[in-house]
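Heads up, one of the protein chains got dropped from this complex, but the rest are sitting where they should.
Right, chain A next:
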Amino acid sequence: MLGEYLPILVFLAVGFGLAVVLLGLGLLAGPRRPDAEKDSPFECGFPAFEDSRIKFDVRYYLVAILFIIFDLEIAFLFPWAIVLDTIGVFGIVAMGIFLTILIVGFIYEWKKGALEWE
């Protein structure tokens, strides 16, 4: 059974070998004359404008998280609605508990101001 995987092994070996040979040739045969200009980082030909590690606004992230909760709620509600006539009262109570807990979270986020853009 393992024999069927032989082509993959050969492919891996060739890929690895080729990478080693090409990089090794460049390292050994290529000329290397570094200077300050060549070593400095640049953006599109210009010197770097600012540090990339800055604080940025996470508002989109917050909205995305809040969205996904209610999106999942819908994903639960659809199959629940289809089988409601077979699961009966038990299903209604269970979904009621689930929605109540979600509503508690919704009131919390609303009052905390997570829904206000400015």
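Criterion: a contact is a pair of C-beta atoms (placed from the backbone, for glycine too) under 8 Å apart; a residue touches a chain by one contact, two chains touch by 3 or more; residues count from 1.
Assume contacts and distances are computed from a predicted model.
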Check: The chain that is not shown, which UniProt protein name from "Aldehyde dehydrogenase family protein", "PTS sugar transporter subunit IIC", "NADH-quinone oxidoreductase subunit N" or "Heat shock protein 70" does it carry?
Finding: "NADH-quinone oxidoreductase subunit N"
Note to self: If I consider the whole complex, including the chain that's not displayed, which of A:Leu27, A:Cys44, A:Ile74 or A:Val104 touches that chain?
What the structure shows: A:Val104
Item checked: Residue numbers in chain A that touch the chain omitted from display -> 100-101, 104, 107-108, 111-112
